[in-house]
Every structure is written in C-alpha cells, then in structure tokens.
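All remarks here apply to the structure that follows.
One protein chain is absent from this view; the other protein chains keep their places.
Lettered A and B in written order, each chain numbered from 1.
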Amino acid sequence: MSFVKKCLVPRLIQYFLVTFLGLTTAFFLPRFLPLDPVEQRIAQYQAFGVYIPPEQLEEIMNTLRQLYGLQGTLWEQYGIFWRRLFMGDFGPSLARYPTPVIQLIVQSIPWTIGLLLLTTLFAWVVAILMGGVAGYFRNRWTEILDGIVMVMRPIPYYIMALLCLIVFAYIFPIFPLSGGVGIGREVSFGFDTIVSIVKHGALPALTLLVVGIAWQFQSMKLIVQGVRSESYVWYARAGGVRERKIIFHYVIRNAMLPMITQLGLQLGTIFSGALVTEMVFAYPGVGWILYDAVMKGDYNLIMGIMCISVVAVTTSILFLDLVYPIFDPRVRYR
Amino acid sequence: MTATEELLQIERVTKVFTVGSFFFKTRINAVENVSFGIKPAEIFTLAGESGCGKSTIAKIILGFEEKTAGEIVFENESIAHWREKRQLFIQKVQAVFQNPFESFNPLCAVDDIFFETVYNFHLVQNEKEAIPFIDERLKAVGLSFSEIHSRYPSELSGGQLQRASIARALLTNPSLLVADEPVSMVDASLRMSIVNLFARLREEMNLSVLYITHDLATAYYVSDRIAVMFRGNIVEMGPVEEVLLNPRHPYTQLLRDSIPEANPHRKWKGSVRVANVEEEEYLQKGCKFAGRCSLAEERCRVDFPQETLVDGVLVRCHRYN
Partner (left out) sequence: MRKARGLFYDLFRDHRFAVAIVVLLSLLFLALLSFFSPYHPQRMYQVARGCPPSWEHILGTSWLGQDVFWQLTFAVRNSLIVAFVTSAISRVIALFVGMGAGYRGGTPDRVLMTIGDTTMVLPLLVVLVVISTILREWLRYLSNLGLLLAFFSWAWDARVIRSQILSLREREFTFVAVLSGMRTMRLVWKQYLPHILPIALTTFINNMSWAIGMEITLAYLGLGIDPTVPTIGTMLQAAIYRQALFLGLWWWLLTPIVAAILLFIALYWLSVSVSEYLDPRARFQRVGLGR
C-alpha cells in the first residue's frame, strides 16, 4: 500500500505534469512564432494564382482559423484545444479533406508501434548480451566487434536507412523499395499478407536494429567494463562462483540498470529515428504520413502527430520507470 | 544578549534534516538542543563516533548549514549579525578539514588558494610582499613556499597538505579555528606535531580551537575541556581530566574502555552491544543510548534524560537525575 503512495503517486503526478507541459508547448509553439499559418496559407493559394474576392477573403480566413483551431482569444483557443484533445479530435486533415486527422493517425500507428516495439526490444536484448560479453572478455572477437561498432554507431538513422536502401534494394534487389505491403493488397490475416509485411518491414527493421544495437552495445560495454572491476565481482570469483553465473547474474544484471534508465532518455530519439526511417522507406507508419503532411502543408495533421508523439514518449518513459523496480530490488523495498 | 567572556557561545542549537521526498518524510534531529561555550585561548574538544552530529555543528558554526533552532553568539554578536559581515566573520573563524587531499582543488596548484586568501583579505600592502608573507606562515608549520609553489595536490603527501591546510587557515590570524578531525588521516608522528602546534598557537596567538575528533588520546593530550556527543545530544561535558579519567555517562565509560592499550593483560570488555541502524537510533524516544547501554532501565527507553551538573561536569543520564 505504501508503495503505491510513496512511489506511484508522485511519479504519476510528474507524468501528467510533463505531458501537460509538453502538450501545452505543442499548443503554444505555433502561436508564438511570428508567422500566421492562415495568412501563409492564403499567400500560398494566391501564389498559385487562385483568385479570392476580397468579400470572401474574410470568410475564408475565418473558416481556416476554425479549422486550425486559431479562432478567438488565446484562452479560448486553449480551452478548445483541450476539449478537442479529450475527444480525440484534431480536426480534419487538410490534405485529405475531410478525413479526420485522428483516423489517419490511428491507421498508421500500428505500423509504427509494431516496428518500434519489435526492433527496440530485440536490439536492446541483443546489445545487452553482446555488450555484456564484449565488456567482460577481451579477445580478438570483441576487438573486431568493437571496431565494427565504432564505425556504425555515429551514423544517424537517416543515413543508415539510405545505405540499407541502396545496398539491399538497389544493388542487390532482395527487398522491395517501399511500402508496407504489396500495392493493392488487402490487409488480411492470411499467410501471404504476413510474408509481404515481413518483406516490406525487413529493411526498416534492419536499419533500426543496426543503429539501435550499435548504440546500446557501446554503452553496455563501457558499463560492464566498469562493473567488472567492482569489488563484489572479485569477491564472487574468490568465493568460487562459476564464471558463467558471474557474467550473467552479477555483472550483466547490474549493468542493465543504468541501461534501462538510458533507454528511457533515448526513447525520444529512437522514436524520431523510427519516423525518419519510415520516411525513407515510405513505410506506412506515422513517419510517412508526417512526411506527406509536411510536403502538403497539412497543418492539422502535423499538430495531431505532435500531440500524439508527446503522449507516446512520456507514456513509454513512465512505463519504463514503473517497470524498473522489477529489475532493481533496491528500489523495490523502499 | 548578555555579554559574556566566551568567545563562542552555542545555545540550544538544533538541526533537523528531513529525509525522503514528496509526501513521506522522516525527520532526523542531527543536532538536538546542543549548548556549549568556548573561551578565548581554549582548546575545546567535541568527541563522538561517526554520525553523532559533530561535523554538522562545525558546518553550522562556519555558516555552511542553517540551524533549525537555537542561538549562536560569537564575540558577543549573534550569528545573524555576522551573516551580513560574512567576510569579517570568515577572517576571524577559520577551519581545517579531515581529508587533506580533498581540501585542495585537484586541478589547481596548492599555492593558488594561499594567494587568494592573501588578496581577498588584503593581508599585504602590495604584490611583492605576498610570497614572503606566505613563506613565513608556512615555516610556522614546518613547510616552505618553494615546497608548495606550483605543485598540485597529487604531488604532495598527506602530511604536507594537511600542514599547508592549517597554514592557510592561519593566514588571517583567526581567533577561532574549527578543526574537523584534522589528524585522522595523518600518520602518528605528524599527529603529535599538529596537535602540539595547536597547543603552541593557543599560547602564542591566543587562538581557540574547536577540536572535533573521535580519537580520545589526542583529545586528552591537548584539550582543556571536552564535550562528548551521541546521536545529536551532548551526553557529558566538562574539564578534560574529569571527563576522561572519571567518566560518568555510560557512553563515555564505553569510549574510555575502548581505547586500545598496549597491555596484553588488559582485555577489552567481554560483552559488546552492536549499534542499531543509525536512523532508528536517531528516532528513538527516551535516551538515545538506551539500545546499547548495559545499565539501561525501563525509564531510559521512555523519558529523555535532562542535564545535571555533577562535580563540575554536565551529564545527561537518568542515573544522575
């Protein structure tokens, strides 16, 4: 009972606070910038040679303002923003009028989450094991591995995605160049669809995996090297504990803890990275519709994605924080 | 504020630390109703085991911690008054700390801080006099300027650093030196010379020293008066011969009996009670020592003992109430 009160409540309060702040920032961001999106829109139309009679200009601007949620005073807008938010209404997508933004987002989220979840978890587990072993032992293999990672790690998602694209879809045309499933296919639960999904998802997954593993591997290795020379490891060895047990139960288990916290901090970056990767591969996740939205100036969609992203990231961090005590008994018994 | 002959007067000072966060806090009385006074040209020892609050008192006196309650008077002015005249206060009250290697910034040369002190307090008329001034002060502790010039702390020994530390503290001619375990990390031979230095300074410079230690041997050797602390309370206080040769409080007795003697025929006490968890001991009602005291009675666990004067010694124990 006291666990709930001591840890859970303050943490939840912090979660809501940060999410609230994030969403408020999302709200205020475009409004504090010196340019007015509505005016920009009008200017764009006029640049394309569309003639707008001055009487109707006012009305059009009003409608646009309503769409954008920019009507009324700042406080009114803020109120409308939150009201709509709770109803999940981000307005209609401007590029695909009148499809509501929320529908578009809901359609693409499963792709992104699937990709992210699988690759992040897998990369993390692999990196922990590899990094743990590499940090513990010091032989030729680990040096080679280290060398490879030293080259891979600094490469950002985008470039890696491009590389994968070029190498595996262009030079050796193994995987398809884009999309989530073959064009024109119905998403059903048949075996064919699954194969298609896997084929299309392979390259984005590969990108995320490689970059993810490279990052975590380095950190884990460094941490393990530090843990390895701690007194309790020496003590265990002197006490005759089997080497294997030392590696896994003592060293890796302890090194995992800072890795988990690190993961939490990196979630924002990993998320952004996934979005970029999707863009390169035209993978139908959130990233791709974001790209589309930017290209077409779909303001509502961009705002919707921003809000969802904020909530997604803060929620995942919260989840990690709550899961942490499972791994760290010291925190458990407080 | 009555004028007294005391240089430093501490009255019923309390410091409460709150541990924990958000909704659930535990309050630990690190220092509880502590009162004592230090006269000019006196070496006053504050003794006790680790975690009894003596370092906290030192920090409060120096102004690095805020007391929760109580009064501190220095040279007949309250500490609040001194807070405004901080630089003047620092000039008069200096400190030496336990770890000589930590007392100096590892990335700066040792003599840097000497020059800082000299310039900040305008101890010399012009630049040329700075080095001879510092050199003279260093000679008083057995060092010289050339020994520390442009040297980093890692290049000097613990003994040299601690002596340099003391020399720096004495640059401003303070009237009170707060020495927080100055000899704990220094080897035996140097220990005696440092302690002798304190005694000499008391005679020559009228310096008072608040000597904080857990080493009763040196305390007995050099100090005039002693106060024994346990978990935030002073349990016994008086002239050093009385307190250490004829201890009244069970804790002081335990301490005295624990001093190792090079005598194979005299063994340590048979039964020793191991201390409880520190936090629990702090939060105990009644006498805080009751958990370890072999003479504890029922009322010791319930009532907090008051101070009584016994033969010129202040004791806080139910046996003397």
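Methods note: contacts are C-beta pairs under 8 Å (C-beta built on N, C-alpha and C of every residue); 3 or more make two chains touch, one makes a residue touch a chain.
From a predicted model like this one, the values you see are computed outputs, not experimental measurements.
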item: Contact residue for the chain not shown (choose from A:11, A:84, A:153 or A:253); value: A:153
item: Among B:104, B:145 or B:230, residue touching the chain not depicted; value: B:104
item: Contact residue for the chain not shown (choose from B:38, B:95, B:156 or B:287); value: B:95
item: Candidate in contact with the missing chain, chosen from B:16, B:41, B:113 or B:140; value: B:113
item: From A:210, A:236, A:251 or A:276, residue that would touch the chain that is not displayed; value: A:276
item: On chain B, residues whose C-beta touches the chain left out of the figure; value: 62, 64, 87, 90-91, 94-95, 97-99, 102-108, 113, 116-117, 120-121, 165, 168-169
item: Those residues of chain A which, in the complete complex, touch the missing chain; value: 18, 21-22, 25-26, 29-30, 33-35, 37, 40, 138, 150-151, 153-156, 158-159, 162-163, 166, 170, 222, 225-226, 228-229, 265, 268-269, 271-272, 275-276, 279, 290-291, 294-295, 297, 299, 302-303, 305-306, 309-310, 312-314, 317
